[in-house]
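These notes are about the structure you will find just below.
Every protein chain except one is present and positioned as in the full complex.
Let's turn to chain A:
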Amino acid sequence: MTQVDVNVFRPDDFDDFWDSTLKRVAKVPLRPSFEYVTERSTDDVAVFDVHYDSWDGVRISGWYAVPREAGPHPALMLVPGYISEPVIPRSWARKGYAAFAVAPRGKLRSNQRFNPGYPGLLVDNIADPNTYAYRGFYVDAVRAVDAVLTRPEVDADRVGVHGSSQGGALTITTAALLPDVVTCGAAGAPYLCGFMDSAKLTHSYPYEEINEYLRDHPDHEQRVAETVGYYDGINFAPNIQAPMLVYIGLEDDVCPPETGFAVHEAMKCEKELLTYERCGHDAGNHWAMEKVEAFLAGHLGVAR
């Protein structure tokens, strides 16, 4: 299992596409709001219901949990999996982070204007890179960083990103799109890497959505490959400057391990890869999380 098993089309204008995307969204006022939520807060953690504006003016939601003790605190961006809703990150706040769990567009609390459904998101407008669903979705994670950095108790020099599966993908894309901001990233079982090969390697969802789409549109394979080239984590990986921890299961039926090797190989930053035999999409979580927590704490200056 090496990167040679994974072939990804990289458009010539990949960097320009994302530069122009970020420039365009920068013109959208962020309009962040942080509303304190009494019933979800505890003696040691304050919880806020967060909203901000993103790509195409879509209002995005998130949960922000922060220690009640005085800051500055490092920010930890928690990016969600494909079918999961963001969990209020109280447990991370208890560890000392200003923790932000973002719900990109299409998630329940961010789907008033954009709701392709699940299954559905992966192939929504996949025939056109300019309107593909993940364009706004990736930007929503970037804008979440902008939102958390408006908080006075957050130390802007310490920003971590962490997630697994789609959260692993968003860890990679966010670190690549904000190379001067993100301090470190921990990506489990990264999804959205090697889309086309993945759909051939597995029949598990979400990649099975691509196989289903191609059953309906058998002549679209080339168009789909061109679109997802703009969104592939393997193409983002070389732009990352922050240290990265990647962990994968060697029998992951959801995000093929070949693609985990490939995205790690494509990173030019300081990096580490953890692999777990007989593990699937859990990505060795039982053993990996202790290392993830140590990695984040070490780079973000949190006592353990």
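FYI, a residue touches a chain if its C-beta (ideal position, glycine included) is under 8 Å from a C-beta of that chain, and two chains touch if they have at least 3 such contacts; residues count from 1.
Following the convention adopted for this analysis, contacts and distances are computed from a predicted model.
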Open item on the list: Missing chain, UniProt name, options "Ferritin-like domain-containing protein", "Tetratricopeptide repeat protein", "Acetyl xylan esterase domain-containing protein" or "Branched-chain amino acid ABC transporter permease": which is it?
Closed with: "Acetyl xylan esterase domain-containing protein"
Open item on the list: For the chain not shown, which residue from A:S20, A:S91, A:T131 or A:T150 touches it across the whole complex?
Closed with: A:S91
TODO: Check each of A:R10, A:R40 or A:R223 against the chain that is not shown and name the one that touches it.
DONE: A:R40
Open item on the list: Touching the hidden chain in the complete assembly: which of A:S33, A:N125, A:S204 or A:Q241 does that?
Closed with: A:S204
Task: Contacts of chain A with the absent chain, listed as residue ranges - done: 38-40, 42, 83-85, 87-88, 90-91, 108, 117-119, 200-206, 208, 212-213, 215-216, 249, 251-253, 276-283, 285-287
